[in-house]
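Dropping a structure here in structure tokens format, bear with me for questions.
A protein chain is absent from this complex, but the other protein chains hold their places.
What follows is chain A.
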Amino acid sequence: MQTWSELSETQPTIARVLQNSVRRGRLAHAYLFEGGRGTGRRAAALLLARAFLCEKTVDAEPCLVCRECRRAESGNHPDVHRIQPDGQTIKVDQIRALKKEFSMRGMESAKKVYIIEETETMSAAAANSLLKFLEEPEGEALAVLITASAGQILPTILSRAQVMSFSPLPPDRVTKALVERGFREKEARTAASLTSDLEEAERMFDEEWISQGREKVVQLMNDLISRPQDAYITVHETIMPFFTDRQQIQTALDLMMIWYRDVLRMQVGQSDAVVYIDQEDTLTKQAFQLSQQKLGKNLQAVMDAKRRAGANVPPQLLVEQLLLRLQEGS
């Protein structure tokens, strides 16, 4: 993403606000970009930084050829600071260092930019020590905070920044793009519903990972209804060896979530909105057997499991407990 017009294809509102701000010289000193993976937050942050630094902007578009633009892109600009989590969190010392850096004049011009990635990982101390600085920075500073969900950020930070919510790309778009690159539709759809990041989706196709994982989850969901006793064996023999790390368990849970969503869609007669397009028979069958209330409960169970997966629960226990809950009362 190099220009505002490119950004406006996917995020029209945000592109318009930012471009107009640059054009009219009313750029705020702090922005918070919120949105899921692959929505273009990072690229937009870079674009904003360039538009802010570039000396030869044409109608708020950065020229992309001047020294400032090129160095900002390559990450060599001395006045563009990036902060990333040091380990699990962003530490208070990182913010202190940043503040110290900003108490000095810019290397070349008076303008300085800082971009904080994964802002939600800031420790409480770090977040609080950013507050004063965020509100009234010294000199001409531009802050861009990037986060996955604004709900996890201190309200006092939110109110100091202009919050831009990046909306997720419609899955259809990603599906289409994937199909165009030669992937099968049924898998493309699944991948697209898992992430809106095209590159990440493509990575899922490495060694057919997604199609295998998909098959396995489908098998489990099938077993749950038709052979409830065998489901535990399925988990042990196929699911656990395949979805090994925490991230992959999350994906497996996502796949289950999508499954139940599909069943629900089937039940209310929206078969065109289904993700598992090749499983229509099984979905229809399950749609008859599960009441909506039960489906709601199942979805809730998967959600709970997802949250626990983020909190260091052993995956095996997690999935088994989930199965018990899914079979509850059935």
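Simple rule for what comes next: a residue touches a chain if its C-beta (ideal position, glycine included) is under 8 Å from a C-beta of that chain, and two chains touch if they have at least 3 such contacts; residues count from 1.
We adopt the following convention: contacts and distances are computed from a predicted model.
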One chain of this complex is missing from the view, so tell me which of "Methylamine dehydrogenase (Amicyanin) light chain", "Chromate transporter", "assimilatory sulfite reductase (ferredoxin)" or "DNA-directed DNA polymerase" is its UniProt name.
"DNA-directed DNA polymerase"
In the complete complex, which positions of chain A touch the hidden chain?
11-13, 16-18, 20-21, 24-30, 36, 92, 95-96, 99, 125, 128-133, 135-136, 140, 148-152, 155-156, 158-163, 165, 167-168, 170, 254, 257, 261, 264-265, 267-270, 273, 285, 287-296, 299-300, 303, 306-307
